[in-house]
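A single protein chain has been omitted; all remaining protein chains appear in their positions.
For clarity, chains are labelled A and B in written order, and residue numbers in each chain start from 1.
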């Protein structure tokens, strides 16, 4: 079934005259460039620092005088980063997929039906943000230990099978999904499952891709919970690897920056790929 | 859930409840023990040296297998506690001195005297610095043997000293001299005259205890029932620091800024644990002349540095594992063990005789003059007194908050601030 045909919104892109005035656009671009610089410069600094030798770490030169890969070599030697990256990828990918699924299901329930306790459940989900991890950490650790999952990747995934943010964002975008489309599908006798997975989900590609990026990154960057769990570096995630360069006796900045660069690049790549997906989905779907 | 915790714990701690068990004289069957260690949780020398020591130990004790568990120092006690509650075996730990009291009362730490024949203990302790042994003693019993520990050192940048017209070969020895040197530095250079690791959450109260003690006071009385940090000696010490702050000689910096300022060559003097020496040496190499001297004293009063760092503590409850843990503990605190700890990780040897002995540290010490002030302080070292009871961290934090306020705040009434905080902290004592 094609949605495009039924939609009033399937229109060509707006005409040129809607563009802002030249000076307005100039200021806009100026501010955007400034913001972009502020956003990117620290990362540039991270990479530059990762190329500096140990005794020039605190140098303020914009360019490393003698670029060396020594910090990278050391980081790779000292910590099993490759294995950790693989582990982190597995954990982040799994968590992202599961959170999207639980989020889609729960979001649909909130958006689609009125049921007893709906507001209560919604509130309870939002309020999970307020529970500090440090308070539930020990009970959760005991639970994981009883499940025999200490030192496994499963223990890093299990407490994250649902996220309040995913549920709330999806509930909200499903609420503003045009009811005519759903109506049409109902007329065709489609089941709820069919409507959800065949009609709504494909049209939320943009939101889902954005959400996937965000879930993936926050899982990738999480470290409190993995820190409590970590027992062997080979079964741990990359944030633990980064932590290994930070000690109370002084941080090894060079290797830390090198390791961080290696840890950040995969997510940048994933962002670029998914971002393309976001754009593509807006372009392709005639719907919105 | 509760019942699981109960049974797990009953199993884990069962033996400690029943008193002095006799442990086997040697390990005759294969046994695996866990060693909770924070050096293993970071990359670098600490981890390498620890792995090396474990390997050497296993080679000489074929029946004992050691499972090193890397735990970051920031949640070390949490993790030990969680593992005990979860019923995971916790046999030997590298416990911070400030948690020693908590460990002895809550985490099943075993006093050596309760499980090991006195003669054997005495034989092993032979040759160790007596007041170093005090560091791990609580209420007359030995719960821990000082393992990776260090003392406060006044690091200084000899280049800045020269620039300020000071003699780098005659560094300040008293707080008066620190002040005078600081004024010179302030006058002549852009550098920060003095940074100290006294304040900041990660410092806790270890360095402050030493400062107050050096002025003849104490932050808590001897049987640890009464907070005493608002007594005159303590007030005077804080007032001295306040004066340095008011003169612009020292600033209220977080620990990383202090360390980086010194390592980058922007600070003239830095009072901090010798444990960070490696970090400073890396920054100084090729950039400036880094030197060190002992902690400053107050006038003619003797300096009373205290230790930071960790002790080895046995938590095992089965006699066989206790024996195995004790064997590992003996090895790690042997001449060989301290040689590795000192030369490869950068802490202090608790056995002074190895410093001269060419078989151990003799050669190494000659190339590492920065260790000398540390060694000088060994003979006057005093323990970092742990605060008692379950609120031990909150007591120390409340006290240090007040002391920071009294040093750097707008209110000149140092005595008033400390008294108010002392009353509050007193309420948190058990």
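Note that contacts are C-beta pairs under 8 Å (C-beta built on N, C-alpha and C of every residue); 3 or more make two chains touch, one makes a residue touch a chain.
Definition applied: contacts and distances are computed from a predicted model.
Per its UniProt record, the hidden chain corresponds to "Sugar ABC transporter permease" from the list "Circularly permuted type 2 ATP-grasp protein", "Sugar ABC transporter permease", "Peptidoglycan D,D-transpeptidase MrdA" or "Acetyl-CoA acetyltransferase". Only one residue in the set B:125, B:247, B:264 or B:380 touches the chain that does not appear here, and it is B:264.
One chain of the complex is left out; on subunit A, the residues touching it are 8-9, 11, 13-14, 18-20, 28, 32, 35-36, 38-43, 45-46, 49, 58, 60, 62, 101-103, 105-106, 108-116, 118, 121, 123-132, 134-136, 138-140, 143, 158-159, 161-162, 164-165, 167-169, 172-173, 175-176, 179, 182-183, 186-187, 192, 206-207, 210, 213-214, 217, 221, 223, 239, 242-243, 246, 251, 253, 256-257, 260, 263-264, 267-268, 271-272, 275, 278-279, 282, 288.
For subunit B, the residues touching the absent chain in the complete assembly are 5-6, 9-10, 13, 17, 77-78, 81, 84-85, 102, 105-108, 190, 192, 199-202, 251-257, 260-261, 264, 266, 390-391, 393-394, 397-398, 401-402, 404-405, 408-409, 421, 424, 427-428.
As a convention for this text, only the chains that are shown with their structure count from here on.
Here subunit A touches subunit B in the complex through residues 54-55, 57-58, 75, 78-79, 137-139, 141-143, 145-146, 150, 227-228, 230-231, 233, 243-252, 255, going by the rule given at the top.
Those residues of subunit B whose C-beta lies close enough to touch subunit A in the complex are 1, 4-5, 41-44, 46-47, 69-70, 72-73, 75, 78-79, 81-83, 85-88, 202, 256, 259-260, 263-264, 275-276, 278-280, 282-287, 346.
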